[in-house]
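A single protein chain has been removed from this complex, and every other one stays in its place.
And then chain A:
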């Protein structure tokens, strides 16, 4: 989503979010991430206004004190920024790609099934299977921190079975044009 993104040309405007809408967004975030309400409150205090940074192609970035915390495409799920995920890595279920896939991910590619099912990849066991269309943190073989995050296109069990095509659609990754923007 931020493969080619430049704040000076791709931002349409900053708007403070109405309190009623903020409440809805907070509820949405709490339902989509495994984050405790008090932790979310610590990074996004109720008294601190959420700002909607409207970007081109229906991408919305939400900031608190100018710091981007999460973003959305149309009215899809709320993706945390990668910096946010680094701080609270447990809020999303994880999948892991093998070392060979890292450089493709860093070039903005979606993650293909074989990169997750090979020896260096990792998917949760069947009892923790992740359905399709869920937010996941993308980790990488031999690395501690997530390298990106995205949304599953198949359930993790189907990824294992089908083993071809796109498994995870990448939403943001290390070094994309959102990454350097600590404030917006």
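Structural remarks
By definition in this document, a contact is a pair of C-beta atoms (placed from the backbone, for glycine too) under 8 Å apart; a residue touches a chain by one contact, two chains touch by 3 or more; residues count from 1.
The rule is simple: contacts and distances are computed from a predicted model.
For the chain that does not appear here, its UniProt entry gives the protein name "Translation machinery-associated protein 22", which is one of "Translation machinery-associated protein 22", "Ubiquinone biosynthesis O-methyltransferase, mitochondrial", "Cytochrome c oxidase subunit" or "RCC1-like domain-containing protein".
Contact with the undisplayed chain is limited, among A:28, A:76, A:100 or A:114, to A:100. From the options A:16, A:45, A:131 or A:165, the residue with contact to the chain not on display is A:45. On the side of chain A, touch with the chain left out of the figure occurs at residues 8, 36, 38-39, 41-43, 45, 47-48, 86-90, 98-100, 102-103, 106, 118-120, 141-145, 147, 174-175, 179-180.
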